[in-house]
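Starting off with a structure, shown below.
Of the protein chains in this complex, one is absent; all others appear in place.
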């Protein structure tokens, strides 16, 4: 393991433990990745089926652009590695994080018919990279869930080319994907979306519908 | 205490502390067990009436197939040891975990009239052993609560023989039981069910009824 | 400080930090006490106005039956010391704990007109000392809040003599009091009531009213 890989792996584990404590990665759900090098692409990727509350740096896998595990790494990469690789390719992301929270699950279901939801008027939006004001309108797309990973990767790539300014998306009744140039930025984006989705979900409890936008 | 017992006891304590922190084992509620050996059966079992947030390996009791405490162990095993033993017998489980959460209590009450609830369409279901797709329908039985442990053990055995593919069940206004081949798998199953029951409970807040299935 | 006092003070601090983390003692609210000796009465009591998340054993005050601070202890005991002393006297309690949670505040307000609420049918009730079945009905009295501590102590004493089987009570829009023969039992009782009040409060969200009893 290179020093660069080790450092990135430690960073991913710290985030995994923190998000697991918040209930965003329960039951071995969710996955995390970060770019170690670009040419040729090397991604540090969480393995399939491990407890994210106990993730250790030596469990992180090195995968290439075809999701093949590098030598010296044992384990099965997450089924969703293809989605991570596609987001890295389409967005030039340095890190991709995927959470399963109660609130992102609920909201992903409620707005699926309209293909996503607009979020606007919240100061918290300013934490999304490039956003300068709470008056910003953020489109959060929702994609129907599927077990066909290559097809899902295509749907995501198509959506990303159509909406080139989104900072994340939901998979219906599945979870949230967000990313960033760096791991810190990806973590920030996840925290912001989780906050906003909880705020929207709880507002729905009061109003019966989301009156936020 | 054998090395095998010690290691399993430590694993049970780590889970107990983590679940207590989440509010799933408050007020000395809930109990945890894992198989140390099969022939003759030896089960490491949490004692009755102890604070699960402070459970220590030396407090775990060794019990046999009749819930008798092994020599060298002092303390009273949980009243629900009979239920654990029955699940181990009927399912060949390697570990059985039982939690009392606010959400499993609420949902266990709401669906008791229909004997349980179907959960389907959630990606999180894929974490249940043997489930391959979110399109899976998981039947979560609800059994009326009772203080008659032998009778309750019979009801559970009868239900398990009728529904041989369930991964857990609810006792009405009491709590959740789940299990696994290993302790890690049992923990994963509890986290998944608790997540799904919270999601269903919170969806009920919005819709007035569960529209998930 | 005697060894007995030190040990009790450490136990109170551990509980204070844990309850503060759960949001039950925010903003320096709530207070905790335990009996060090009976004759003459010596009570270890949390001081007024301190952050319960950072409570240290040396901050605990020794008070006598008249709430006078013992020599060697500096600080002002909580205004509610009189209530603790009265509960110790009326119930022979070995420890008294008082929490301010969001759910106990909400429920204390909803049922004040009827003077309290019955809680029944929950397995969790079995954790209350002397309760043997979930079919138990627990009366949780609610007393109107007041800043007149001697008068409030009288109201509490009167209620306790009338309802000699209660395990706790609510002060309206103020908080929960519970107690036990030991500190561990008092902690268990608080966790049980907080669990049940959250369960009842969240059920109200679904049904519009508490249908539990």
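Note that the chains take the letters A, B and C in the order they are written out, and that residue 1 is the start of every chain.
The working rule: a contact is a pair of C-beta atoms (placed from the backbone, for glycine too) under 8 Å apart; a residue touches a chain by one contact, two chains touch by 3 or more.
The structure presented is a predicted model; accordingly, all values stated were derived computationally and were not measured.
Visitor: If you put the missing chain back into the full complex, which of the shown chains would it touch?
Guide: A, C
Visitor: Which of these touches the unseen chain: A:38, A:68, A:163 or A:205?
Guide: Answering carefully, the residue with contact to the hidden chain is A:205.
Visitor: Which parts of subunit C face the unshown chain closely enough to count as touching?
Guide: Residues of subunit C in touch with the missing chain: 23, 26-29, 51, 53, 100, 102-103, 105-106, 109-110, 145, 147, 171, 173-175, 201, 204-205, 208.
Visitor: I need the residue numbers on subunit A that touch the omitted chain, in ascending order.
Guide: That gives, for subunit A, the contact residues 18, 22, 121-124, 127, 132-134, 184, 187-189, 191-192, 194-195, 198-199, 202-203, 205-206, 212.
To be clear about the criterion, only the chains that are shown with their structure count from here on.
Visitor: By label order, what chains touch subunit B and subunit C together?
Guide: Touching subunit B as well as subunit C, we find no chain at all.
Visitor: Could you name the chain whose CA centroid falls nearest to the centroid of all protein CA atoms?
Guide: So the chain nearest the centre of the shown protein is B.
Visitor: Over half shared numbers or under half: where do the identical copies subunit A and subunit B land at their interface, same or different?
Guide: Different-residue interface.
Visitor: Between subunit A and subunit B, what is the separation of their C-alpha centroids in Å?
Guide: 31
Visitor: Where in subunit C do residues touch two or more of the other chains?
Guide: 205 - these are the residues of subunit C that touch more than one other chain.
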